[in-house]
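Removed: one protein chain of the complex. Kept in place: all other protein chains.
Letters A, B and C name the chains as they come in the text, with residue numbers starting at 1 for each one.
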Amino acid sequence: MSADPYSARVRDLFAAPAHAGDAAGGEAVYVADQDVRLRLTATAADGTIEVLRFRAWGCPHVIAATEAACAALEGRPVTDLENYTAADVMQNLPVPVEKTGRILVIEDAVRSLGQRFRDRT
Amino acid sequence: MSADPYSARVRDLFAAPAHAGDAAGGEAVYVADQDVRLRLTATAADGTIEVLRFRAWGCPHVIAATEAACAALEGRPVTDLENYTAADVMQNLPVPVEKTGRILVIEDAVRSLGQRFRDRT
Amino acid sequence: MSEDIIYLDYAASTPVDPRVYERMCEVSQSAYANPSSTHAAGRLTHEVIGRAAEQLGGLLNVSPETLIWTSGATESDNLAIAGGARYRAHRGKHIVTMRTEHKAVTDVFEMLAQEGFDVTWVDADSRGLLAPDVFAAALRDDTQFVSIMFVNNETGVIQDIEALGAICRERDILFHVDGAQAVGKVPIDLASLPVDLLSLTGHKFYGPKGIGALYIADRPGCHVAPILFGGGQQRRIRPGTLPTDLIAGLGMAAEIAAGGIDDDLAHLSELRDVLWNGIREIDGISLNGDPDGFPGILNVSVEDIEGESLLFALEPICAATGSACNSKVQEPSYVLRALGRTDMQAQSAIRFSVGRPTTIEEVEFAAGRYREAVARLRQLAPDEVA
Partner (left out) sequence: MSEDIIYLDYAASTPVDPRVYERMCEVSQSAYANPSSTHAAGRLTHEVIGRAAEQLGGLLNVSPETLIWTSGATESDNLAIAGGARYRAHRGKHIVTMRTEHKAVTDVFEMLAQEGFDVTWVDADSRGLLAPDVFAAALRDDTQFVSIMFVNNETGVIQDIEALGAICRERDILFHVDGAQAVGKVPIDLASLPVDLLSLTGHKFYGPKGIGALYIADRPGCHVAPILFGGGQQRRIRPGTLPTDLIAGLGMAAEIAAGGIDDDLAHLSELRDVLWNGIREIDGISLNGDPDGFPGILNVSVEDIEGESLLFALEPICAATGSACNSKVQEPSYVLRALGRTDMQAQSAIRFSVGRPTTIEEVEFAAGRYREAVARLRQLAPDEVA
């Protein structure tokens, strides 16, 4: 049987992902794993993330969670990227346990984006 | 599942068995077999059955069929008693096949009543 | 039902309560999607079922997750017994029940016996009660499964489920209770009763026909192997599209029952007393069962009367013979014979069962009709020896 698997927040984020797209000229990472394909691009200035955008292929929770991650990280220090955890996502967004693996893919992508920025500096 | 096991005729005969009782001073037979106990008494004159009565302990079909037999035989030659068959009963009265054994008890009783009359002459 | 029928067969089936009915109507118009579907329509249906599980859970004082929906008590009994005994078979194959159980129990035990299980049939006393010490004496080291019914469907006798269950718990034996005649009618608190599996069916307490449930306690080792296979519904324990409206109806029947068991019992007791007092003076009459049993059932035998003719002469009263209603030639009830009744006593048994809608006038009428019928049939019968 199926309870509603989508919370109101997942619905909102999925319906209007303000951070979908590309951050022109920014750093980019791409990961594909666990029924998820994710591309993140970001620009930063003075150690702060200015624009963070995503493109995603995946289930509604993945799209919503990626949007939530982008929204949360924009304006934060780039060092936050490397410390980003799946727990951060799931705290504010109910994701079914069986999708935890997919959320870890988002964590991976965000962290490798952080790595990129570090490598650049 | 159960269709109505009782036809209208069975209902009528069971509700008002005109031949229930005893033919005072007549010949009597008693049989007990197959969940049936039956007593028939009859008087005859000039080889004709005058009064034929029954007492029965048994299911509704037995009571109805015995009543039907008595009604049919009154006024008939006593020799008809010995030739009475269960088929005669069942022709005019639908009796579930699984009760055929009980109807044969009625046949037995009627026939032994006929025997009594013959033995007497 | 037609006006000129007096229905005194509530233990066979009950009419649906109007409130149950209303709930089912509502649901069948609005929540017709398959509850397994993830779309909005399916989710609505899913919610309806969740509410029903809470209502039924409320009646029994258990969590909704412990309930598996089935097509009725027959299926629940089959699932509990075949599924439970097989699930525990690796630990031992000795299983225990009584001859006075419903066919939906005894026939499954017979089948399991064929499958290689070792069945012990424990005896009731003459009222139909199972004494805890008699029960305990029947248990062995390899006993893994026991099934004892709550309220007997023929006599209304109520077993001491608490004492019997406690003995099972002590020895970690899976304890199934057929609650078909008890749920919604007598108080049952599964949070405190030591019962592992409980069968129930909607149509015995003013709910719909064709829906039942099996309670499966949430404790270690308490599981059943499925007996039907298919979609993954209901945690793979029982497949098939869930009948949302029936489930909603069963839930509502449970909620209604929960609020009225005491009143119902008082009403039924009064009815039974009037009925019994109206016939107890008849020569050769005897009560089958326990005067302290469930008051909705009054089962009486009377000397030297043929049961089928008695039932027929009782028309327009609809009651049941003590015998299994499914055989064409009426056989004396195996339950009553197990209580030590003679064939003659057992075959004359009539089970009157009263319900919420039954009135005093109806049972008074029934008592009168019973007296007349007995008198008339006795008059019609030949003396024992002609």
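Here is the rule we go by: contacts are C-beta pairs under 8 Å (C-beta built on N, C-alpha and C of every residue); 3 or more make two chains touch, one makes a residue touch a chain.
Small disclaimer: the values here were computed from a predicted structure and weren't measured.
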Which of these touches the unseen chain: C:Arg23, C:Arg86 or C:His102? C:His102
Can you list where chain C touches the absent chain? 1-2, 5, 7, 9, 12-16, 21, 25, 28-34, 36-42, 44, 70-75, 77-78, 102-104, 107-108, 110-111, 201, 203, 208-211, 227-233, 239-246, 311, 315-321, 324-327
What does the interface between chain B and the hidden chain look like in terms of residue numbers? 1-5
The missing chain sits against chain A at residues 2, 6, 14, 17, 20, 28-30, 35, 37-39, 55-60, 63, 96, 98-99
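The definition used in the following text is that only the chains that are shown with their structure count from here on.
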Taking each chain's centre as the mean position of its Cα atoms, how many Å separate chain A from chain C? 57
Just the number, please: Cα centre separation of chain B and chain C in whole Å. 42
